[in-house]
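This view holds just a subset of the chains, kept in their places.
Here the chain labels run A and B in written order, and each chain numbers its own residues starting at 1.
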Amino acid sequence: MTPGYRIEIVIEEPMARELARTLKTLRVPGYTVIPRAHGSGDRGIRRGDELAGDSSNCIFLIVCDDRALVEKVTEAVKPLISRSGGMCLVSECQSLTH
Amino acid sequence: MTEAFLANLSSPPLLFFFLGMAAVFVRSDLDIPGQIARFLSLYLLFAIGFKGGVALAEAPLGIEVFLTLGAAVLLSAAVPVYSFFVLRSRLGVADAAAVAATYGSISAVTFITATSYLDAQEVTWSGYLVAAMALMESPAIIVGMLLYNRFRETHGGEERQLRWGPLLHEACLNGSVFLIVGSMIIGYLTGPDGMEQVYPVVSAPFLGVLCLFLLDMGIVAARRLRDLGDSDGSGKLPLGFMGTAALVFPLINAAAALGFGVLLDLDEGNLVLLTVLGASASYIAVPAALRLALPQASPSIYLPMSLAITFPFNILLGIPLYHELAKWLT
């Protein structure tokens, strides 16, 4: 187990592709995506029932042990969530990878 | 005339739409699973595209066809322009551009409901109207973005530059447009032979699937309508304006489309369908594109307008109304 950071990003589903591309550019070691979440926030309810998926959220989970990378990721996410809503959380954890 | 309305309201697809709305209003927990709803919608696009393609392969392509397609594109590009200036009276630039794009574009499900209405009334229509539908999805998005870009406030030395690549991509290659056009091409290539092979999937169950899909649409539309009601107190949304616009735009646009259609001397069925295309507003393709191209616009304005007001209005009252007008004009 090594100490690391746990980044969680809630973002609307149509933005997922763009975020995945951004993360690749930043060379994060990996990420996990939970699709089709719904929710509610300043921009009203996202029911997750929309016919083209444009009213769903998804959640990205990124684990890394590099504080500088955390900064880079949150910086990169900021414009995305200020444009179309969402949230970014950072907390600490112990992690075990293969 | 009331007869036509009653016949429409008592058709199975419309009754299932009411059932879906009723489920929400009595707060029943009836719900169509999300992936099923998406698939039913893909199925309808696939089937209408294929049918349209086969019809195109069977009928000779006359000059009428190209003129109609041209008129459709023109309509879809012109509607957002006038709408934008009307909408600017109450909405910000981004929201006005988004609503304008929504009303310039079309709703495939409204079109499909209209074809099943015509089939039930035994009025013939031509396959190339499906092509018109496909062509009308995209131009409105582009015009909407141009309007936004022209009239938005710029800060400092910022340039009014559109990123054309992603915009055209979103507008022309989103899943719905791609599937309709693709299925239409395949239907065209395989013709009646292909139709014979896939008839039990493409044609026979069409109306039954439309019932199930409109059940879901009723649920979805009624939820949006209720959300609007809930947000009433907050006073953030110009509800009165939104409601009026969502009822008046389809009528104006229908009138414009009727005009074009009469000029082109379209048959009764085709005239109805062109009018429906004009009157309908997008709630799948355009919102999906706007999310990426114009995230500054608020989905809680443009989506309920097209989905919760214009869509029910069109399928309940609009279609038989446009039909009466078309009969009177041809």
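Convention: a residue touches a chain if its C-beta (ideal position, glycine included) is under 8 Å from a C-beta of that chain, and two chains touch if they have at least 3 such contacts.
As the structure is a computational prediction, the values presented were derived from the model and not from experiment.
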Complete complex composition as a label formula, though a single copy of each is shown: A x3, B x3
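Throughout what follows, only the chains that are shown with their structure count from here on.
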Distance from the mean Cα position of subunit B to that of subunit A, given in whole angstrom: 33
Complex contacts: residues of subunit B adjacent to subunit A: 34, 37-38, 41, 174-176, 219-220, 223, 227, 231, 283-285, 287-288, 291-292, 295-296, 298-300, 303
Residue numbers on subunit A that touch subunit B, as the complex places them: 12, 14-15, 18, 36, 43-45, 47-55, 83-84
